[in-house]
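Only a single protein chain was left out; the remaining protein chains are all shown in position.
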Amino acid sequence: MSLTFDLYVARRSWAHRVDPRVKLLFVVLGAVTMILFSNLLFMVAALAAVHLLTASAGTPRDRFSWVWRAMLPVNVLIPLLWTVFYPEGEVLFRVWVLRFTPLALARGLAVAARLDTIALICFFWLFTTDQMSIVRSLVKVGMPFEWGLVLAISLRYLPTIYGLYNVVADAQRARALDVSRGNIVTRLKSYLPILVAMLISALRTADQLGKALESRALGLEGVERTSLHEISFSKVDYLIAAWLVIAFAGAVVLRALGLFTHPWYPLA
Amino acid sequence: MPEIVIRDLHYSYPPVVPDGDPVSVLRGIDLEVDKGELVSLMGPTGVGKTTLCLALNGIVPRSMGGIFRGDVLVSGLNTREHPVPTLASKAGVVFQDPESQFFNMTVEDEVAFGPESLGIPAADIAERIRWALSVVHMSEYRNRSPFQLSGGQKQRVAIASILAMKPGIMVLDEPTSGLDPMGKSEVFGVVHELKQRDDITVLLVEQEAERIAEFSDRVIVMDDGRIAMTGTPSEIFSQIERMHGIGLAVPQVSELGRDLSDETRTFNFTRFDEAYASLSSAATLEPSGKGADG
Partner (left out) sequence: MASDTIIQVRNLWYRYRDDIVALKGVDLDIGAGDFVAVIGQNGSGKTTLVKHFNGLLQPASGQVLVGGHDTRKVGVGALARTIGFVFQNPDHQIFCATTREEVAFGPRNLGLAGEELDGRVEEALHRFGLVELADSPPAVLGFGMRRKISVASVYAMRPRVFVLDEPTTGLDWRNSMSLMDTVRSMHEDGHTIILVTHDMKLVCEFAQRSLVLRDGGILAYDDTREIFKRSEILKETGIEPPQIAELSKRMMSYGMPDDVLTVDEFRAAYVGIGRSLR
């Protein structure tokens, strides 16, 4: 049974070859750029651009639909709430006490699109960078190795915990545990046998894992940890990084000039 | 000097409940294992076999606390005087459950982890990975995810990831415990390979008497926190009553030998071919006057 919860899509695209730190820079600068602006058209254009970018990295369609499904609550609720609670500008019609204003809708959609774009930028990073590279890049940027290890292990154990839940739930159901009966309190309590057994198992596994890590000489003092796969910048990476910084600077200038701040009129 | 020297080792775990008593596990262990030997360790569940394994790389007592008395030397290093990571590169320990020994997404990364911790240069790491995977016959799985492997394959990768640190001592704590017969064969096959290498000393904790009898240089039996018996497989498995008394199995052929023995002849079998050779020889098939009637 395949239990890997792995966002990474193994391909040989240009994006995969870029140094993970450059991609991380893209995530940071990209997110900030999106926050600087508020114009709906800008957001939609940015969203489309990031889509193209991610697609050019060989990302399959099912990943995209996964992202869109995940973002559905955001995309529905935010425009709705904005329109309901922050009407502004010209009112098209009224329903009871609610005033429907296109401007508020535009603002709401812009906010949703902004979040979509930021999310997709992050996923672009995750889709094109395998876990170890992510950890290595963060370590190179200054994160302590142990933190990176914790991150990698947590990611690796997510499917294991999910699998553990299923196994333990089966084992307890086989002892006639019924989690569907009764009111909400009874039901929550009936999950206890599953959760406690899971917790104890997980603690045992954590203990074992700790011993296994120690047995692989983790934490050897006085010796600098090496890496089988060294990540280093190539010329292309420098170029891309430089381009990102310039583009970001340009974005800041545009913002300072007040462009793309109005939800509807780009040049206001 | 022997690769492993244990002198009068006593160890108690910290209490299980806050105001309880320390749990005494090892009560005076003396042991020496020479370089290149393959020693099998048998004992009832809970007697302290795993504790002994952990004492070899210092996890006992450094990471476990507790009360530790006596000396443990691995490749000449006293475990009191060196930190666990240093000792781990001398005495590599492979545990029972392959699932909880993996934390990387590819076999290659997994096998690289130990050498990386030791600060081995990248080029050398690559060579070590190639070598370690070839010893365990897992070279084609280099880029696979450990998740996709069978139990036997996982354990072999676990062994490779310890081998890659090039320890002089390999400690295997019930490595075949949860595996299916094919997996068990695969792992025992690797143990055989390790045995061929004079530069690797192996301490194997196992329950499968038949297998142990086939390839061990020596068998050590623990009981009640001490070493109760030590000797060649033949010496140990001929003491059937004593082994059963401790709660341990002996090879089926050993039991057979005892059952067929009578006043006229004694049969002492440890290994399959011994039993076959002896029982199929004409001398045995023609019994003497007194028959051993069942």
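Chains here go by letter, A and B, matching the order in which they are written, and residues are numbered from 1 within each.
Keep in mind that, in the parts below, contacts are C-beta pairs under 8 Å (C-beta built on N, C-alpha and C of every residue); 3 or more make two chains touch, one makes a residue touch a chain.
If you're wondering where the values come from, they're calculated on a predicted model, not measured in any experiment.
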| item | value |
| --- | --- |
| Sole contact to the chain not displayed, among B:Glu32, B:Asp71, B:Glu210 or B:Glu235 | B:Glu210 |
| Residue numbers in subunit B that touch the chain omitted from display | 16, 43-46, 96, 150-151, 174, 177-185, 207, 210, 244, 247-249, 251-253, 255-256, 259-260, 272, 275-276, 279-280, 285-287, 291-294 |
| Residues of subunit A (touch criterion as defined above) contacting the omitted chain | 1-2, 164, 167-168, 170-178, 192-193, 196-197, 200-201, 204 |
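As a working rule, only the chains that are shown with their structure count from here on.
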| item | value |
| --- | --- |
| Distance between the centres, which are taken as Cα means, of subunit B and subunit A, whole angstrom | 45 |
| Residue ranges of subunit B touching subunit A (in the complex, touch as defined) | 54, 57, 59, 63, 83-86, 88-89, 92-93, 95, 97, 99-106, 108-109, 112-122, 125-126, 129, 145, 147-148, 161-162, 165 |
| Touching residues on subunit A, where the partner in the complex is subunit B | 2-4, 6, 130-132, 149, 152-153, 156-157, 159-160, 205, 208-221, 223-230 |
